[in-house]
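Quick one: structure below, then a few questions.
All protein chains of the complex are present and in place, except for one that has been dropped.
Read from first to last, the chains carry the letters A and B; within each, the first residue is number 1.
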Amino acid sequence: MARSLISIDDLSNDEIEAIFELADRFLDEMATPGKPYRVRGRRTLARDFILSTLFYEPSTRTRLSFESAMLRLGGQVISSAEGSSSSASKGETIADTVRVVENYADIMVIRHACEGAAMVAADYTDLPVINAGDGGHEHPTQTLCDLYTLRAAHRQKNKGKDLSFNDVTIELRGDLKHGRTVHSLVYALARFGARIIPSHAPGCDLPKHVTQRLARDYNCLLLRKQEIDELGGDEVSSDDFPEFVYVTPQEPHQRTLWTGAEADVWFRLSLEQRKALREMKTVDFFYATRFQRERHEPVDGQDATDDYPAIDVEMLKEKRYRQTQVMHPLPRVDELSYELDQDPRGVYFKQAAYGVPVRMALIAAVLELFPSLLKGSATRRYPIFSNIEGVRCLNSRCVTREVNERRYLVPKFAIVDESPLTLRCAYCDVEYAPQIVSRSTKKRYTDDLSEWREIYDRNPKDLVLFASEQDAIDAGHQRQGGSKSPPPDPVVAAPAAK
Amino acid sequence: MARSLISIDDLSNDEIEAIFELADRFLDEMATPGKPYRVRGRRTLARDFILSTLFYEPSTRTRLSFESAMLRLGGQVISSAEGSSSSASKGETIADTVRVVENYADIMVIRHACEGAAMVAADYTDLPVINAGDGGHEHPTQTLCDLYTLRAAHRQKNKGKDLSFNDVTIELRGDLKHGRTVHSLVYALARFGARIIPSHAPGCDLPKHVTQRLARDYNCLLLRKQEIDELGGDEVSSDDFPEFVYVTPQEPHQRTLWTGAEADVWFRLSLEQRKALREMKTVDFFYATRFQRERHEPVDGQDATDDYPAIDVEMLKEKRYRQTQVMHPLPRVDELSYELDQDPRGVYFKQAAYGVPVRMALIAAVLELFPSLLKGSATRRYPIFSNIEGVRCLNSRCVTREVNERRYLVPKFAIVDESPLTLRCAYCDVEYAPQIVSRSTKKRYTDDLSEWREIYDRNPKDLVLFASEQDAIDAGHQRQGGSKSPPPDPVVAAPAAK
Partner (left out) sequence: MARSLISIDDLSNDEIEAIFELADRFLDEMATPGKPYRVRGRRTLARDFILSTLFYEPSTRTRLSFESAMLRLGGQVISSAEGSSSSASKGETIADTVRVVENYADIMVIRHACEGAAMVAADYTDLPVINAGDGGHEHPTQTLCDLYTLRAAHRQKNKGKDLSFNDVTIELRGDLKHGRTVHSLVYALARFGARIIPSHAPGCDLPKHVTQRLARDYNCLLLRKQEIDELGGDEVSSDDFPEFVYVTPQEPHQRTLWTGAEADVWFRLSLEQRKALREMKTVDFFYATRFQRERHEPVDGQDATDDYPAIDVEMLKEKRYRQTQVMHPLPRVDELSYELDQDPRGVYFKQAAYGVPVRMALIAAVLELFPSLLKGSATRRYPIFSNIEGVRCLNSRCVTREVNERRYLVPKFAIVDESPLTLRCAYCDVEYAPQIVSRSTKKRYTDDLSEWREIYDRNPKDLVLFASEQDAIDAGHQRQGGSKSPPPDPVVAAPAAK
């Protein structure tokens, strides 16, 4: 079974570190003189392999970066650079394309406008699939490059000290809503225990499902201004921070005091958290992103980028930013001043350079050129609910709602919370709370949500969930014990065995 | 002189079999464990060669398949993936493009919207040219993959028995009018003696020039429902078949009883033919194709695909289809159910996989990496008529009518029948019956068609043919012995020597 990289969560922390150590090795052996971040020359490691790119959205950087990485490894490349010149324009689905292309290549890299598209690709091929960006969802290889840059820059700045990501405070700037690179990155930062300050542009805050996941999956502690004031005492003031911050636990598997998704309840900080908050007054890294114009709904009469926060030399004169290194996944528009290009704190071109050794290491890992590199296996922590009937994902950019793809895709959800019952789309990660439960065999619905567990445990296929009573009725289900001529209960009708 | 593959008829049956045996060898040596249809790894056979793709129409599958095949052989690839990004947008002709690109590569693969475009390419270069689809005309490498799939699937199904294509009954489904893959395929099937059931969608039957060629060139026997009833006796009924079927002779060079193109005359079947008809009650293969929307004239107020025949699991429950394996050149739209993907009778993804070993073998053959592989030479069976004056092809998609190409292309026709005189466009294969004969030297026309032979035999360049009297007059020719002041016959005026 091939290892794919669809979400940054498909790699364990140890595996990410193993990939980074391989990238270190490639740089040690192949770096350009005087430019320790840039790979030169070609190996013969991947001589027998072909990488296929399937880019349904425009890209120079990411596609060329993958192609360069594969060529530097000694492999070859076949490329489909634009959706419009591919079979997609004849209406071909992702599932069909990958089942054809898997015969032409040994590894696939896909970029697509639909959220969840890369997961569909991985579901339908036995080749390793790498997600090079699926809509506003994730961009995990960018995250690997970002983390590698953080690690390298942090090490260089603090040379001699043995540091890790949990010594890092990072402020995310700009469009946190549609910036897929940001979504993959915050999950990874949280897992590695970094401290996150989300400093979004107006109308561009982190989507709710991302903040919920930060809390639920990674135990991130959200502190708002009021809480900081109440908790910070003499040492920390809310003036030191934007609207709110995330404090991530150093031990990800140890629950914090904070329990809900909303975090608007009163609580006390541990000593460790208090220390983290104090250290967040100095920012180690900016992570700036451009306004993702192509993913925003157009707004009449005003340019959404008018108030977009820009990073320039002036701003970096503030005390808390004086040592701040500036990252950016590029391309930039206006949010990052060209003056910074000569400033040693601007590390964004190195960040782009690291794309090659990191992608070389990733390709080498999933192609098993170094067999014992990926020891773990991606684990799904939540039970999966999937029924062709009932709840569908409401995210209009989700691959399950695309007109071609929905002809064959069955909605699939992770049950991420049992009370209140909460579903997370397995493709695009958006979360929903269903209101109605029914059985596919009996077609009797109820709003007593407690019934779902019993149905699911007996036969997961028999569980049908609806967003509303009307949806259930529209789908031909009837209220349990309802007044309208209740049909007799079919005792025999057992769920169809698979 | 390089060997090109423009029409499937450019390869003899023996040569096709030689290519298939080489493809077998590549699969034996390079197949993925557990997937005997998929090539992996890279050879060094074509190390010194570059393949150029010139794709004027969008494609993922075919282009990547060729690129993968060339890379697996150890060669390199340069690609022009879309007409709009090439010199074509500056008005460059095919003839000019190939005479430039022949200096950059060792073999060319061309796809173009004009019918006959690949032949123009081959006419103007000394490199081997492979037709990867020219409008609705031909797609011979798809046909090689189809035949190879048929051969492999048929062998696997009947293991232990020594079988050949003339044991095969194949039902063609869908758009037989514009599906170029179908046109190349029926010619090949006829040549190999397979039995063909054309089961077209409404308004999508085989073009007349294809059915005429099936009769004329390959001696295919067309049986309509009435004839089947009259001939089938107790054993065969017209209820077993759609509108009509083709029975192809096992000995292609032996004329059948049937003589005309229309086949609506009464005749008797040979014993062999009767046996073939009996066996056609069980269908070995479906060959489904999508509706070629981009080649159809748009029809007001109704969707032409409403009645388009779909193949699904339900349909395969019919007795005569129970063992039927389903092929499809892909991409599919709605004509092939996704349920079939898991059914062992669906072999269309294997068909795509076979594209690599088959194209590897073809490239190796035309590049003469195995020198004695292509022993024969493509033969033109019909005399060629070519005159810059007179009849031009009427097919609006023919390359000779494209605004840029017609600046230099001289119409060229095969004389496929002498009585009635019938021309077949040498580029797009559409057939015409000229009405008027004249001499280019004397400019005297007549509707006595018998004169053409004498003129042609003396000097082919002197023969001028017109579709109508008006065309002849418009071109400045005058009626022989006409009333309007007949000019004196210039005795000396001999045809110009070449």
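Going forward, a residue touches a chain if its C-beta (ideal position, glycine included) is under 8 Å from a C-beta of that chain, and two chains touch if they have at least 3 such contacts.
Bear in mind the structure is a predicted one, so any value in this text is a computation, not a measurement.
**Student:** Among B:97, B:324, B:422 or B:435, which residue is in touch with the absent chain?
**Tutor:** With B:97, B:324, B:422 or B:435 as choices, the missing chain is touched by B:97.
**Student:** Tell me which of B:10, B:67 or B:106 is the one touching the absent chain.
**Tutor:** Here the residue in touch with the unshown chain is B:106.
**Student:** Among A:116, A:355 or A:390, which residue is in touch with the absent chain?
**Tutor:** A:355
**Student:** Which listed residue (A:333, A:410 or A:433) would be found touching the missing chain in the intact complex?
**Tutor:** A:333
**Student:** With the missing chain put back, which residues of chain B would touch it? List them for me.
**Tutor:** 47-48, 50, 52, 54, 76, 78, 80-82, 84-92, 95-97, 99-106, 407-408
**Student:** Going by the touch rule given at the top, which residues of chain A touch the chain that is not shown?
**Tutor:** Considering the whole complex, chain A reaches the absent chain at 37-42, 55, 58-61, 64-65, 67-68, 71-72, 77, 81-82, 290, 294, 330-334, 338, 341, 349, 352-353, 355-356.
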